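Removed: one protein chain of the complex. Kept in place: all other protein chains.
Read from first to last, the chains carry the letters A, B and C; within each, the first residue is number 1.
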Amino acid sequence: MPLITYIDAINTALNEEMKRDEKVFIIGEDVGVMGGAFKATKGLIEEFGPDRVIDSPLAEGVIVSSSIGAAMAGMRPVPEIQFVDFVTPAMDAITQQAAKLRYRSAGTQTCPITLRICYGGGVAGGLYHSQTNTTWFAHEPGLRVIAPSTPYDAKGMLKAAIRDDNPVIYFEHKKLYRSIKEEVPSEDYTVSLDKAVVRREGSDMTAVSYGYTMQLMLQAADKMKSEHGINVECIDLRTLNPIDHDTILNSVAKTNRVVLVQEDHRTLGISSEISAVIAEQAFECLDAPILRVTAPDIPAIPFAPTLEKFYMPTVEKIQAAMERCAQY
Amino acid sequence: MPLITYIDAINTALNEEMKRDEKVFIIGEDVGVMGGAFKATKGLIEEFGPDRVIDSPLAEGVIVSSSIGAAMAGMRPVPEIQFVDFVTPAMDAITQQAAKLRYRSAGTQTCPITLRICYGGGVAGGLYHSQTNTTWFAHEPGLRVIAPSTPYDAKGMLKAAIRDDNPVIYFEHKKLYRSIKEEVPSEDYTVSLDKAVVRREGSDMTAVSYGYTMQLMLQAADKMKSEHGINVECIDLRTLNPIDHDTILNSVAKTNRVVLVQEDHRTLGISSEISAVIAEQAFECLDAPILRVTAPDIPAIPFAPTLEKFYMPTVEKIQAAMERCAQY
Amino acid sequence: MATKTKDRAETSAAPAKAVNGTAPLPEAKLKQIYSTMLKCRTMEEKIRILFKQGRFSGNYYAAVGQEATEVGCAIDLRPSDTIAPSHRDFIANLIKGTPLNLMISQIYARKTSPDQGRSSPAHCGYAPLNIITPASTIAAQLNIGTGVALAYKMQKKDDIVMAFSGEGSTSLGFWHEAVNFAGVHNLPIVYVIQNNLWAESVSVKLQTKVEDLSIKAQGYGIPGITVDGNDAVAVYRVASEAIHRARTGGGPTLIECKTYRWYGHSEIDPAKYRDPAEVEYWKSKDPIPFMENYLAKYKLWSDDFKAQILESFQKELDAAIEFAEKAPYAEPEEALDHVYSFSIRDRELNRKTWTPTVLQK
Partner (left out) sequence: MATKTKDRAETSAAPAKAVNGTAPLPEAKLKQIYSTMLKCRTMEEKIRILFKQGRFSGNYYAAVGQEATEVGCAIDLRPSDTIAPSHRDFIANLIKGTPLNLMISQIYARKTSPDQGRSSPAHCGYAPLNIITPASTIAAQLNIGTGVALAYKMQKKDDIVMAFSGEGSTSLGFWHEAVNFAGVHNLPIVYVIQNNLWAESVSVKLQTKVEDLSIKAQGYGIPGITVDGNDAVAVYRVASEAIHRARTGGGPTLIECKTYRWYGHSEIDPAKYRDPAEVEYWKSKDPIPFMENYLAKYKLWSDDFKAQILESFQKELDAAIEFAEKAPYAEPEEALDHVYSFSIRDRELNRKTWTPTVLQK
């Protein structure tokens, strides 16, 4: 199996799906001749032509709404938002149209789109190139929201998303694009859009995260083992909507302790929902407070290195929370 | 003290603030000659003229962004969004501009706007005239988000908001407009934007809500007392961002049991955050799971009466949860 | 681009003959236009009565007064063409052929409605005839319709999309994004602005500084034309040309129909913001008698002809109302359906509780 990066996984998935199904097309800013701001769509316009890889006008609203319409009419659009910081012009299309079309038509009109959105910080992107904003969409029933954290999942979940009959928001973390490699099958495969996955088994504590901080969480768990002999079970959430409660709750029933990790700022991040689900459905299982490792409640990631560092969750911050949890 | 409705409280507050400060002006769809879709701005254009009560074009984005700019230049705009279901075109203006202007300019540029938004269901409004959507903004540091549930607060908080130096999102529940009356001072007064308030003292259980369901929660608490002798402490959240943790946690430290009530659907509603705060900061205080009474996770409130009824929290549903909590 | 307008004079409303010579349309077409307008009017006036009688709840947005616009534009669409209607275009369903039982079920929010009672009354779509179920969000249907047109082009079909919007809608950013996009991609779509002078209580003078909204087409490099929206034949000719252009690869057209809604924005709006003289003026320009006169000129109209149409349609309508009134509402739990392609009923109705699986450590 070839060892590939996260962004190669995305590129390959797009390529394979476009070959498999001629209804699949791509639309977004700079996805064509430039191959995407981060090269996720590199080579696709050369292979599939400008009718299937559309360099759109600078208008996120119509990038998404035209995809919705095209999907209604039988296509499988894969629109792209260059940075989640700029998804706001498409807010209506995503939350009021894509999320509600099936519902408002009692299932007679649907829009299977896969909206790829680049998100996340830690790359000196500053206030407007580092945001997370997953909450806005995880809060909207009718949308599937996924956020793979490994190349294997990046590929398998993107393929599954494109084939799925629901509107899917696919969050790809820019810091993961080239920072990790993994062996990924060249054969066709998909990864479930319904299930969280246990990345590391453990009996002493449950830790849950997604995206880039999932990788940091794994490192912190390794340190907990080597430094304290504590076994942290690490769950990669992967799907932010609808959330796979069972995998989390089964783990908490076993470990009785929970640390939740997110890159997003604290209030109403994804961890809030997970915490609430645990406190409601697995209260008896808890031996300690549910701790959250998050960014502080500030509007976005400031640019200066001192400030960005203060903002971002780190292995140290996660480990400190795990230690507090273990000691409770 | 005159007995007035919630909507009269809003109308009076606007009138008084416009008299007090000529920098205050109103802008929105139908706020002028029609006096607002629900008559919240009735009579104001007659009194203050069309330069201070502006019937805007049908464009929520510029309703908010023009207010931001005007506020930067020294005005005190009070823009209105007719239904929160239609706030999406203003998503960028609210979350990326208003919420972040002070931050991105290190405090040198600010936009004290008070964005009034009508929200909420239970009025046969259907999918697009009943939404809540408070989460989108409660999740954004830099915004104050408030949601009064009584005429007294409606007036006092609106006045405080207009005088506040931060961008404030003022959520007014359409079902409250004319369904409750309260004695409200004719004199000038303001209500803090920082504090939740205990509406009903009790030692057996803490219940928290905001908006219309706050009123239902009080009724359920009365029934818990009369039917079971159980004293439920009811907290009216009032401020959704930043949330007043202390009032809630002090209550939980006393009662050791929690029921959270929201009209919004379940996932990532305001209750999720409150639950997470309690599970993290007052874990020792808990004798029972933190229960949430919410709407189901569906895209919006469907129109048909059977379906709307199924969706909405009711006194019965709240009471049932309180009973479960008490029996635990 | 014969209809491309260069200046104000040309964009003004013009009767049919000014658009495309003087040859009258086929008799059958003229009669069909008329009878459809009459049915629309009859249905909406009836729905208004039903609302006043409290026989359905919610609200209704009547297009009474605007029938020439809607019928003239949409009468020739194929089933495989798509209509993207706004809140005011319930009658688009009648024109395109949605069964009346289903339409009235929509008004009554019954299970038998195409949306099983989920959307508000008047927000009616119908998948088999490619009528997009509208959101209330202004311009949303037009944006989605633009995507349908993109698909049609990609699929090399000769189907087209007709998207309706009010003049108020033109102020919204999404409207602009869609029309600009259609221009760039030369999409098979016809944008119809029904300029009825008011967006709820807001005068068109507060929406935009321009007088004839078709001039906006120039900013997108597409043809634009303004037509008298109360002259069904004029509208029909202008629309036919635009539809033909769209079908044959000529790209989008922006049509402004100047017209008027007789009643309030909705049934709960007394519309006091309008000058009664303005209302009277427009009622005197009622598109239906206008069409009757036109037909009469060609000896195609008689009281009897009208009475026949009305009589048979009344029967149909009464039957549909009876059908709808007898139809059930959806069951409460059905609120949980059609959120996703899979069911969430179990998840929502049966929340489990977990207990520790091992002894305390």
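One rule holds for everything that comes next: contacts are C-beta pairs under 8 Å (C-beta built on N, C-alpha and C of every residue); 3 or more make two chains touch, one makes a residue touch a chain.
Every value quoted in this text rests on a predicted model; they were computed, and no experiment measured them.
Novice: Which chains here would be touched by the one that got left out?
Specialist: The undisplayed chain, in the complete complex, is in contact with A, B, C.
Novice: Using the definition of touch stated at the top, determine which of C:His87, C:Arg118 or C:Lys216 touches the missing chain.
Specialist: C:Lys216
Novice: Check each of A:Ala9, A:Ala59, A:Cys111 or A:Val293 against the chain that is not shown and name the one that touches it.
Specialist: A:Ala59
Novice: Touching the hidden chain in the full complex, which residues of chain C are there? Just list them.
Specialist: 6-7, 171-177, 180-181, 183-184, 186, 205-211, 215-216, 218-222
Novice: Considering the entire assembly, which residues of chain B contact the chain that has been omitted?
Specialist: Touching the chain left out of view, chain B contributes residues 25, 51, 56-57, 59, 61-62, 65-75, 77, 89, 92-93, 96-97, 100-110, 141-142, 144, 164-166, 203-204, 242, 249-250, 252-254, 256, 281-282, 284-285, 287.
Novice: Name every residue on chain A in touch with the hidden partner chain.
Specialist: 29-30, 32-34, 37, 55-61, 85-86, 88-89, 124-129, 289, 296-299, 302-307, 309-311
Operating definition for what follows: only the chains that are shown with their structure count from here on.
Novice: Could you find the chain whose CA centre sits the greatest distance from that of chain C?
Specialist: The most remote chain is A.
Novice: Of the chain pairs A-C and B-C, which one is connected by the greater count of C-beta contacts?
Specialist: Taking the two pairs in turn, the one with more contacts turns out to be A-C.
Novice: Rounded to a whole Å, what is the gap between the Cα centroids of chain A and chain B?
Specialist: From the centre of chain A to the centre of chain B is 30 Å.
Novice: Mind checking the centre-to-centre distance between chain A and chain C? Centres are C-alpha means, answer in whole Å.
Specialist: About 39 Å separates the centre of chain A from that of chain C.
Novice: Residues of chain B touching 2+ other chains?
Specialist: In chain B, the residues touching two or more other chains are 85, 88-89, 127-128, 289, 297-299, 302.
Novice: Provide the list of chain C residues touching at least two other chains, using ranges where the numbers run on.
Specialist: Residues 116, 118-119, 123, 135, 137, 173-174, 339, 344, 347, 353.
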